[in-house]
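Pasting in a structure now, in structure tokens, and then I'll have a few things to ask.
Missing here: one protein chain of the complex. Every other protein chain is in place.
Right, chain A next:
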């Protein structure tokens, strides 16, 4: 059973209509990319967030995401962004904590965090895989992007609500919470 379960994990790539995050990574040779970025930035530690440039910011636009052709759900159901005044290190640690509390298995990969929750033996209800990434806008302002790789929308929304409530800039203070109401 465990063996099959392990297989399932590695076979994520082949699930129907499920674009695996890792595919994007391998295509862009993430390691090389992050290495060159770090080299350029001088003494940035591997854990520090990506210092955002305008094109990266623009690239986050849902209107430049053509996956809508292939996804049933609206992009707002699959991806949210919010701003936070917490430090990057803090953000990553807190996201890790919250996700773990909610029963997710968390992996850190460069500046990205991947959290997965899978019920043993099943690959359906309640399962969810998300990716979180932190970008720096200024030393006191960060943008967190949360993307659903696959799985239960309800659980995804729960996770998003909790994270943005705990970590996001509070309402009425130039908040950047994307509405994730259905």
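Heads up, the rule we're going with is that a contact is a pair of C-beta atoms (placed from the backbone, for glycine too) under 8 Å apart; a residue touches a chain by one contact, two chains touch by 3 or more; residues count from 1.
Here is the rule we go by: contacts and distances are computed from a predicted model.
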Per UniProt record, name of the chain withheld from view ["Neutral amino acid transporter 9", "Calcineurin B-like protein", "Response regulatory domain-containing protein" or "UBIQUITIN C-TERMINAL HYDROLASE 22"]: "Calcineurin B-like protein"
Residue among A:53, A:100 or A:154 touching the omitted chain: A:53
Chain A residues touching the omitted chain (full complex): 16-17, 19-20, 23-24, 27-29, 33, 36-37, 40, 52-72, 74-75, 81, 83, 137-138, 141, 143, 174-179
